[in-house]
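Okay, structure first, notes after.
Shown here: the complex without one of its protein chains, the others still in place.
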Amino acid sequence: MNRERRSLAELAEFVGGRIVGDPETIITGVSAIENARRGDITFAVEEKYLQNAAATEASCIIVPPHITESELPLLQVENPRFAFARIASLYAPQRRFEPGIHTTAVIHETAILGREIAVGANVVIGENARIGDCSVLFPGVIVGRDVSIGDHTHIHSNVSLEDGVTIGSHCVIHAGTVIGSDGFGFVEDKGKHYKIPQIGTVVVEDNVEIGANCTIDRAASGQTVIGSGTKIDNLVHIAHNVVIGSDCLIVAQVGISGSVRVGDHVVFAGQAGVAGHLTIGPGTVVAAKSGVTKSLPGHMHVSGFPAKPHNEEKKIVVSLPRLPELVRKVGQLTTAVQRLARRIDKLEGGPM
Amino acid sequence: MNRERRSLAELAEFVGGRIVGDPETIITGVSAIENARRGDITFAVEEKYLQNAAATEASCIIVPPHITESELPLLQVENPRFAFARIASLYAPQRRFEPGIHTTAVIHETAILGREIAVGANVVIGENARIGDCSVLFPGVIVGRDVSIGDHTHIHSNVSLEDGVTIGSHCVIHAGTVIGSDGFGFVEDKGKHYKIPQIGTVVVEDNVEIGANCTIDRAASGQTVIGSGTKIDNLVHIAHNVVIGSDCLIVAQVGISGSVRVGDHVVFAGQAGVAGHLTIGPGTVVAAKSGVTKSLPGHMHVSGFPAKPHNEEKKIVVSLPRLPELVRKVGQLTTAVQRLARRIDKLEGGPM
Partner (left out) sequence: MNRERRSLAELAEFVGGRIVGDPETIITGVSAIENARRGDITFAVEEKYLQNAAATEASCIIVPPHITESELPLLQVENPRFAFARIASLYAPQRRFEPGIHTTAVIHETAILGREIAVGANVVIGENARIGDCSVLFPGVIVGRDVSIGDHTHIHSNVSLEDGVTIGSHCVIHAGTVIGSDGFGFVEDKGKHYKIPQIGTVVVEDNVEIGANCTIDRAASGQTVIGSGTKIDNLVHIAHNVVIGSDCLIVAQVGISGSVRVGDHVVFAGQAGVAGHLTIGPGTVVAAKSGVTKSLPGHMHVSGFPAKPHNEEKKIVVSLPRLPELVRKVGQLTTAVQRLARRIDKLEGGPM
C-alpha cells in the first residue's frame, strides 16, 4: 500500500461525505476494523461494530449518517462500504503498465492494435484480432483469430481467447481462463457420439470481471453472452448458448448448463448449478450448492436441490434432524393405535 | 457459417434420407427450429415440434420416417438429430490449419513429427515426443517428454501434456486442460503427509474429446485410461488409476475419485461425484450433483447423495416438502392417542 498522507477533508470531498471531528486528521491507509493501525481509515455499517472500532488504533471510521457519535473522527456517507472501497483504491498500489510490446510477443501482421497497449512476453495475437486502447495482455495470453478486445481491458497470464470471441471494454479476465472453447454438443447414433459443430461465439460485454481458470463455451450457433457489469469468480463453468444478464454475481465453482437465460442482478452462490434451457428471472438469489431444475420468475431466494423457495427449504432442513425420531414415533403410534383398537373391541363386546 | 447453396437432393444423398417435396429446394444453412430463416434446414423428432416449424421460415425439416406430412419439404431419416449434425458440419466454417511449424515453437531434436502437422507459436515439444500426421497443436501447448499424440488430433491453447502420456487419434483436447499431473497420493506418518511416487501414466484412446481446464491425473503405477469415443466436458477431474470405458459422456465439473472403473456408455451429469475404488457398470446414468458411494451393476439410472435408483430418490424428493407438516402431525397424533387412551381408561373404569 502507498502510505501516502491525505487529510480527512480531502477524502470527504472525494467520496462526498460529512466529517464529524477534525478535518485535518491525517489518513495514511485503509484497513478492516479489526486490523486497523494508527493513520488508517476503516468503516462500520452498524453501531455494534463501533465497539470494535473503539479498540482499534484507526484514525477515522466511515459510517452511515445515523451514526453521529464516537471517540474517533467519523466520515458519514450513504454507503460506507462503497466509500471505503473507493478510498481503498486511492491507497492501493497503482501498478502502471508501461505501454509497449514485448519483443517475444507473436503478433499477426493483420492484427489491429490500439494506442498505449501493454503486451507481455510470449503473448500470441492471431489473424485479424483487434485490441482496444490502453488494454493490457499479461505474459502467455493467447488471442485467437478474429478476437476483439475493447479498451482498458486487462487479460491475465495464460488466458486463452479462442477464435472469434469478443471481449468488451474495462473488463478483467484472470489467469488461466478459457473463453470460446467448444460447447459440449454431441448427438448419438448407434451408441456412438458425434460432434455437433459449435460455430457460434462468445460475447463478454463491458465492465465484466471473470475469475481464474473459468471456462466459457462458445454457442453452438449464435452467441454465449456475459452481460455488462457481471462479476464471475474462479472455476466457474458457463455452457454454450447461455445468456447472462447485467450486474450478476456468480461465485466460485458454479456451473450453468446450456441455453440457460439469466436475468439482470442475479446472484449464484458457490458450487450452485442450473439445469439446461431454464430461464432465471432478474433479481433471483440462488444459495450455495443449490441445483436449479425449473425456471424461476425472478426476485426469489431459492436454495436446496431441487431448488425451492428458501423459506420452504429452511423448514425442511430444520425438520430433517427429527426424521430418525419420527420413524421411531410412527412405529410406536402404530402399535399404540392397534392396542387402543383392541381395547375398544373389548368394550364394544367385539372379537375377544 | 458458409452460406453455400446445396440442393435438398444433394443433402438427402449425403445422409441417406428420403425427400417429401421438391428435391430442388435450395438449402443455404442450418438452424434450430425456433431461429430458422429462409434457406435453412432444421429438424424435429416429434410431430408436436412441427407446429413450431410451421411458424418458421425454414426451407426444409429433417424428420423421422413416421412423419409424412407438412407444408414444408421434409427429409426423412432414421435419426434426425444425427442427420442434422452431419449436415451442420457441411455448412460449418471449415478452419483449415495450414501445415507448418511456427518459428517460435521449441521442438526437441529427438521429437518425431508426422506429416502435415500444424504447430502454433510458442508450442514446446519435449524429448522423444511423437506427433502423428495431420495433428494440430495450438499456441502455448506444452508437450512433455515421451508424450505420444496420434493422427488428426487437435490440442488447444495452453494445454499441458505431462511426461509420458499417450493421446490417441482423432481426439480434441480443449484449452487449459492438464493431462498427466501427479495423482493425489500421500501416506501419513506421525501427522505428516509423504508423497507416494506417481510413476504411472495416462492413456487417452481414439476419438476422445476433453473440455477446457480439465485435470486427468497419471496413475500411481499403471495407467489412467479414457476409453475410445468418450466425451468429457469442462472442469472435470479424473483421479489417478481411473479407467473410463468407451463412449461415455461426462458433463462439466464432475469428479471421479481414484481407481474407479467405469464401464462403456456411462453418463455422468454435471457436478456429480464418485467415491474411490468403485465399479460403475456399463450403461449407468448418474444424475446431476449425485454422489455415488457404492458400486453399481450397470444399466441403472441413479440420483441423489448417496446415489440411489432414480425412482426411489424421486419419491424421497417429492416427500421432503411434507416433512415439516409430518413433524407437526405426528405431534398431534401422539396427543390424540394419549387422549383416546384416557377416554378408554375411563370407559374401562380404569384410573381416573
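So that you can tell them apart, the chains are marked A and B in the order they are listed, and the count of residues begins at 1 in each.
One rule holds for everything that comes next: a contact is a pair of C-beta atoms (placed from the backbone, for glycine too) under 8 Å apart; a residue touches a chain by one contact, two chains touch by 3 or more.
Just so it is clear, the model here is predicted, and its values are computed rather than measured.
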Contact residue for the chain not shown (choose from B:S257, B:T284 or B:S303): B:S257
Absent-chain contact - pick from A:L113, A:V172 or A:V285: A:V172
Subunit B, residues in touch with the chain not shown (by the definition above): 104, 106, 122, 124, 140, 142, 144, 158, 160, 162-163, 176-178, 181-182, 184, 186-189, 191-197, 199, 213-215, 217, 220-222, 235, 237, 239, 253, 255, 257, 271, 273, 275, 291, 305-306, 308, 312, 315-316, 318-320, 322-323, 326, 329-330, 333, 336-337, 340, 343-344, 347
Where the missing chain touches subunit A, by residue: 1, 30-32, 35, 79, 81-82, 84-86, 88-89, 92-93, 95, 102, 104, 120-122, 138-140, 156-158, 172, 174-176, 209, 211-213, 229, 231, 233-235, 247, 249, 251-253, 265, 270-271, 288-289, 317, 320-321, 323-324, 326-327, 330, 333-334, 337, 340-341, 344, 347-348
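The rule is short, and it goes like this: only the chains that are shown with their structure count from here on.
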Mean-CA-position distance for subunit B and subunit A (Å): 26
